[in-house]
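Heads up, the thing below is written out as structure tokens.
Note that this complex is displayed minus one protein chain, with the remaining chains in position.
So, chain A:
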Amino acid sequence: MQPMSSRSGIPAGRSNEIIRMPSGAFSSTREKDKYVEDFNFPFCDDASKYERVTKIGQGTFGEVFKARDRKNPKKYVAMKKVLMDNEKEGFPITALREIRILQLLKHVNVVNLIEICRSKGNANNRYKCTFYLIFDFCEHDLAGLLLNTTVKFSLGEIKKVMQQLLNGLYYIHSNKILHRDMKAANILITKNGILKLADFGLARAFSMAKNGQPNRYTNRVVTLWYRPPELLLGDRNYGPPVDLWGAGCIMAEMWTRCPIMQGNTEQQQLSFISHLCGSITPEVWPGVENLELFTKMELTANLKRKVKERLRPYVKDDAACDLLDKLLILDPSKRIDADSALNHDFFWLDPLPSDLSKMLGNHNQSMFEYLAPQRRPGGQRVHHHQAAVSSSAAKALMDTGYQDRVF
């Protein structure tokens, strides 16, 4: 019996004790379970190679943990559990999308997928293993940083955040990927000040409408407060501008420190948008009248656009106001794209974008929205893990100088 050569990627000497069945299959499901339990999958490591430290969040399709590599205790990762309960159609298509998209996207401003691991099944769950996506660990998310009043961003640092954010969007859009869940909690920042777009759980590939056949994507995406007007009006043939609206909301939040439009319902969200960006009419947005919900939603008339006016008290910088004004444009076809935004004066006038690592160096606590003691209004998660976290967090502090609880 000759082991496969290394070219095949299969380590020599792997367990190969397979029961040979004359029928050409396992005679019982029990036997198959046993086979799977014992089989050492050459390409899919066991999740036990990482030691869980603490829960740091809740993704679109599962919990997220901070964990450490047992072989290299200095190496921290984020483990995102793939929820597979009640999946009638097997491995969720959303998780498959996220994996495929993450395998494609390799960029400094996009979170890096290291590998996918599995936990071994046992008799209780009929040997159904759990899968985890393993990511490079990032110390903070932007929502957590903004909630912490001791974290102060200078104008140059805000520029750096926005520049990296737009750079990431430019890259994913160039690769024909829509993020579809832009919000401050999905913007990760390492202790070195490198920004990473994260949570591609709602992302998908897009294409231009072809042969006159418009795309029919779901419009039930994007957290309400960051959802652009075209989605609220039922557009199903949308594109990259949906992410740039979110980028605009996040940019404003860099100064306001909280989401600028916190609607409770889609109707209320639209109303907030109209009060900021002016009435939604075919005059400012040709074609809006054809959107499915245009007649069904209540749209206030005769409102003036007040983006600069309303944000001025927070945002003193002219160029910043101007860029915000261009990101928060109602008509998606007129909204600035990532490339043009990166060329905007905002990034090319004094003060220039400046490194975040120095400012972040003043904080030795990991800041995640999920771990913040006060949930934002509208946040639905119960903060039930506080007690459990403290001891492990103290341990983590000793190892990395970063604590996982905040404030």
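Quick notes on this structure:
The criterion applied here is as follows: a contact is a pair of C-beta atoms (placed from the backbone, for glycine too) under 8 Å apart; a residue touches a chain by one contact, two chains touch by 3 or more; residues count from 1.
Keep in mind that, in the parts below, contacts and distances are computed from a predicted model.
The listed choices are "V-type proton ATPase subunit F", "Cyclin-like domain-containing protein", "Proteasome core particle subunit beta 3" or "Vacuolar protein sorting-associated protein 26"; the UniProt protein name belonging to the chain that is not shown reads "Cyclin-like domain-containing protein".
The chain omitted from view is touched by exactly one of A:118, A:257, A:275 or A:308, namely A:118. Although one chain is not drawn, its touching partners on chain A can still be listed: residues 1-2, 4-5, 7-10, 16, 18-21, 23-26, 29, 32, 35-36, 41-44, 88-94, 96, 99-101, 103-104, 106-109, 116, 118, 126, 128-129, 131, 160, 163-164, 167, 170-171, 174-177, 204-205, 207, 210-211, 213, 215-218, 220-221, 339, 342, 347, 353.
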